[in-house]
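A single protein chain has been omitted; all remaining protein chains appear in their positions.
So that you can tell them apart, the chains are marked A and B in the order they are listed, and the count of residues begins at 1 in each.
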Amino acid sequence: MSAPADMLSAHVTPAQERAPEERVAGAMRTFVQEVGALSAFRLESCIHCGICAEGCHFYIATEDPKYTPIWKVEPFKQAYKREASPFAPFFKLFGLKREVSAEQLGQWQHLLFDSCNMCGRCSLICPIGIDVAALIEQARHAMFDAGLAPAELYQKAARQRETGQPEPSAEPYREQLLAIGRRFGVEIPLDRAEADVMLCVPRTDIEQYPSAVAALARVMQHLEASCTFRSDALVAENYGYYAGGKAWQRDISLRLIEQAIACGAKTLLVPECGHAYTALRWEAADLYGRPLPFQVRHVSEFLAEELQAGRLKLKRADTGRTTFHDPCQLVRKGGVNEAPRQLMQALGVDLHELKNHGGFSFCCGGGGGVVDIERAAPLRYRVMENKLREIDDTGAENFLTSCSDCRHTFDDARAHFGWDKSPRSLLELVADNLSSADGRS
Amino acid sequence: MTRDTAELVGEALLRHGVSRRAFIKFCTAAASALALPPGAGLAMAEQLRQRPRPSVVYLSFQECTGCLESLTRSFSPSIEQLIFDVISLDYDDTLMAAAGEAAEAARTKAMKDNFGKYVLIVDGSVPTGAGGAYCTAGGRTAVDMLREAAQGAAAIVCVGTCSSFGGIPLADPNPTSAWPVSAIVSDRPIVNISGCPPIPELITATLLQYVSTGQVPELDSHLRPKVFFGNTIHDRCYRRPFYDQGKFARTFDDEGARSGWCLYELGCKGPTTYNACATVKWNGGTSFPIESGHGCLGCSEPGFWDKGSFYAALPEASWGKAGRTAPHQVLELGAAAAAAGAVLGLAAAGVSRLHQRHSEQSGDQGDGPQGGATGG
Partner (left out) sequence: MDLLGFARGPALKVAIAVFCLGVVWRIVGFALLRIRRDLSAPRRALLKTLGAGAWTVGTRSWPHPEFIGRTGAGEALGYSYHLGLFAVVLLFTPHILFLRSLFGVSWPGLPSSLITIIAVLTLTLFLAVLFRRITNPVMRMLSNFDDYFSWFINALVLVTGLAATAHVGGPYERLLALHILSVDALLVWFPFSKLMHAFYIFPSRAINGALLARRGAVS
């Protein structure tokens, strides 16, 4: 499964092999099933102004028109007009639109997966108000059912669905979690029968940033919160979401939902991960089929609430001149804009905002599963140059973020470019600067 | 009114005490109106004096006599009357003293004596319905009389919109099946001097030119003399600056109307009407409808009566009764079309949803429920 020399041809696992007609049939079936009034309205409204390209950092970095966001869903616009639009009979009768072909879908894999972080900036810039990112998400579903999800994402999604872990590890995550607790001297609440808050962790943290795992546990301990991890649902990430496999996304989310119900949790706490927040806070209920019987909170908004309530007390942290990278899924798409800033203010962080910050922030470049796709790396690095420059331009010595995949992406860039910065976790900063009533931390 | 047609024009003028100077003045005025070169008026006068008075037969069919009234109207002795000293009007059932058999006999004699040389003037439209019975004189239909008279005519001058284009009798529903002269006769030179009525100077000048030179003036596609009908009223209207500025009278007695602003909003058809009203004007150059504060009716154009209300502004939609569209008609049309569209849209959505349901039932079950918060 080595990456083909030509980046524009599809790259899939053997399990995804199928005949061209089957690919088209799979894509069209899913597409037809999913298109509703809202997505139809979005596909109808596009006036080909090309402004969405100006919001997408893939276009901005390369000036290559094929990265225009709405162009990424072009086969599906075509299919909509031909199959489901009000004038579909005319399109078919007069041959005004061709049927989508397997080659076309194959070519579009690069556009929909390698060159899209699902960051949602295009949805914000469209003057007609089309949620282009939502259309891309739907397009990914169709691509998945065409057997055209990129190999790396497909594999991780398949494994996570089956075992709860996207990749095998020498030791199961359960054991690694407990080991982290011992190493950092913090209690890991595990498999309690009842708890108010159910916890989970990004597997990126277990593997690469164990101090963040410890930080989560420490903070919860400090708050004396009734919380627990559950062995059967430890991982926050959802590779089904990245790969576009909706049923798998559901199955993966269901693990967490069922465990949260099993321990009677009132809150499902999403750790420092962006897309996990999208998958759980905004999409899980629909996949589950009914409203969730608990609230979903990202750790930063949970901590901000605790701060407002006076239960969380923080000391001043000395990070020097600092900036903050807003994870797309959390802020632009998730609406958690103020919480990180409230925490940083309480920590006395000398914050210098990025030129594009908050809901306008540029994606780290690794979102949407892009950081997992090997052949997309050259393109990703090109795109990241702009972001790294923006961070440098603030003159900050340090920068914070609240998503472990963003951290991993930036650290990968640091290695590639020899960059001088590495992001610090906001959660860790909070955990390192807890202040109790008697001044002890 | 039958005269000795061997009498020369000059002799007739002398007999009436019309001086040579007066006659030259008359001819010069006509030549000027015809935009002929200087000196043409003098030449015209001299030529005519030497000629025998041309025979003219004036047939009136379905008309209101307005055209003849226009020609014969005079507040003070009008120089236009001189035309009657130039031509020998051998038949005109309104003006002539004779009536009945005697009048018809005069006509037949004049046509026979001057066969091939007389000028046939026609006003009024020609009905063909009910075998032509809607207009008869002496038991003969207008159609027959026209066809007969046309045979010996050197040229036919249609005076007024009725004979030129059918006019008011031809307007919807055209109960008499009225036609213009040009629809009945096609083998003779025809000059249409349209207008309802036409400006008298246009008639006399055209006649004068024809009888003095034997040439019909340059005609437009409607067979009207280009020199009089080549421009629209709008092109020569003195209120044009107000049109260009967008200053319009909104009602007949408002501020704009009193200030002499453009009458476009009050239905003036000036822009699409070809005539000389704005330059030659009426009653010896006294005024014309727009100058008197009323919009042009477009009376010199074919079908002017069916082209829409006189008070409907030119850009208005015109598909209703009297060519005027009422908002409720638009609403009804729109609502009906929208209802039809809704049915079609419902059908389209229904087909799509059926397709969806069918696809779900027969498709692979791995897709699960149709969730996706941002989708739909």
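Brief remarks follow.
Everything that follows uses one rule, which is that a contact is a pair of C-beta atoms (placed from the backbone, for glycine too) under 8 Å apart; a residue touches a chain by one contact, two chains touch by 3 or more.
As the structure is a prediction and not an experimental result, all values here were calculated from the model.
Screening A:Phe31, A:Tyr59 or A:Tyr173 for touch with the missing chain picks out A:Tyr59.
Remark: the omitted chain is touched by one listed residue; of A:Ala10, A:Val35 or A:Val186 this is A:Val35.
Interface note: of B:Leu207, B:Cys237, B:Ala276 or B:Ala312, the residue touching the hidden chain in the full complex is B:Ala312.
Although one chain is hidden here, its contacts on chain A can still be listed: residues 35-38, 40-42, 44-51, 53-55, 59-60, 63, 65-66, 68, 70-71, 84-87, 90, 123-131, 281-286, 288-292, 295-296, 331-337, 355-356, 358-360. Against the chain not displayed here, chain B makes contact via residues 232, 234-235, 243-248, 264-265, 271-272, 302-303, 307, 312-319, 323-325, 327, 330, 333-342, 344-346, 348-350, 352-353, 356, 370-376.
Criterion: only the chains that are shown with their structure count from here on.
Averaging C-alpha coordinates per chain places the centre of chain A 78 Å away from that of chain B.
Interface of chain B with chain A (complex): residues 344-345, 348-349, 351-352, 355-356, 359-360, 363-364, 366-376. By the touch criterion stated above, chain A contacts chain B in their complex at residues 29-30, 32-39, 83-88, 131, 133-134, 137-138, 141, 145, 246-247, 250, 282-283, 285-289.
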